[in-house]
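For this depiction, one protein chain was excluded, whereas all remaining protein chains were kept in their positions.
Entry: subunit A
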Amino acid sequence: MQIKKRAAAVALLTAATVVLTGCASGSTTSGGDAAACEPSEGKVDLTFTTWIPGMEDVAAVWNEENPDVQVKVQTGPNGNGGTYQNFFNQLKAGNAPDLGQIEYDALPNFRVQDGLMDLAACEGVLDAKADFVDWTWGQVNFGEEDAVYAVPQDAGPMAMFYRADLFAANNIAIPTTWEEFAVAAEAVRATGGYITNFSQSDINQFAGFVWQAGGSWFENDGENWTIDLASPESVKVADYWQDLIDRDLVSTNPPWTDEWNNAYNTGSNWTWNSAAWGANSIASGAPDTSGNWSVALSPQWAAGDNAAGNWGGSSTAVFKGSKHPYEAAQFALWLNTSDEALTMLNKSANLYPAAKSGLELPALKEGVEFYGGQAIYDVFAEASDHVSPDFIWGPTMTQVYNDTSDGFKGAVTGNGTLTDALTSAQQSTIDALEAQSIPVNK
């Protein structure tokens, strides 16, 4: 009953969204709610739900400077841990917070369910485009020129963490292309180690590889979704890793487990292709290897390229129903562009900013002891510049992750292949969208 009702509501909302976006792209009239974004009279209280620790200290700085716009921080588990479901419940009950943290891969879900306020009409928001790393803006406007559904907060440009000491001691060159990576994998295997671990359940990481290869998993033409989980780029990446798995050149420990940490800590795994925020994960998971790591740009598909993928990152969105979109937008801009806020967020939660100016923070210019004093964030800043703006997330990412990861788990144990997993996830994703009455191209 509940589910049916929900599906019906979603269908209705989707239909409404389609009509709205149809209008916006078809003619020059402004799209729906974007028209009204005026400052409110008097003192304004905003609520902001986020799971970033230390956010209340950042808000306190804003509250000090803006006595008329007071932000109250609320918290909870991370998005998929329950906060997204809470947002949907609150939107249904009509008491959603003014602002909320939403990861890029979850934004389309909120967009499809019509939970996001279009901030384009709010002062300074469209102009802020230039302040952010290009591709992050594509994540929050879904390719619509005159719309902005959230303000980018942090990003996870990917690079390669590697054991500089082991590569040097064994006279193996640091791979700069995926081809060299596979060759190096053989050499590493000959020493008894593994060049890296293929993560069966970090589908975001795999998406980052596809992203780097120039693929995208979804597309939306304003009406219909096209699903491309098994696109040529995607299959190319899958075949590449399948080959490494088949030849036992990569380990297949489940990620974020003791086993996985231990493989890095004992030096049996040599590299990790991961995001900027991963720097702390290694430092904490493999403390005995301090000083032996370095970071280089990810291996490339064609020699001389400099493409990078992205893994993770979130945005600050204003929810439908907020009575003070103007003030909320101003806070979101300040939070994600001011050096003061970005420095605090980097310190308390290790956030890697999406704002261009944020990449120049002093904290991100320093050498990091764990990485032998290398200024690793310079590498990530360069990677960040070369992340493609064309990768688009779908509206049912949780389902996509689950289905793909089920297939990947089979593939690493010799049950089917990674490509099979993508093909079957492709079909189940189409089914999932149709079940929610979201229009989809078959």
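To be clear about the criterion, a residue touches a chain if its C-beta (ideal position, glycine included) is under 8 Å from a C-beta of that chain, and two chains touch if they have at least 3 such contacts; residues count from 1.
What we mean here is this: contacts and distances are computed from a predicted model.
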From "Carbohydrate ABC transporter permease", "Glutamyl-tRNA(Gln) amidotransferase subunit A", "Succinate--CoA ligase [ADP-forming] subunit alpha" or "4-hydroxy-2-oxovalerate aldolase", the hidden chain's UniProt protein name: "Carbohydrate ABC transporter permease"
Residue touching the undisplayed chain, where the options are A:Thr176, A:Ser281, A:Thr316 or A:Thr396: A:Ser281
Selected from A:Gly82, A:Pro232, A:Gly291 or A:Gly373 as touching the chain missing from the view: A:Gly82
Residues in subunit A touching the chain absent from view: 47, 49, 51, 53, 74-78, 81-82, 86, 89-90, 92-95, 97, 256, 258, 261-262, 265-266, 277, 280-281, 283-288, 349-350
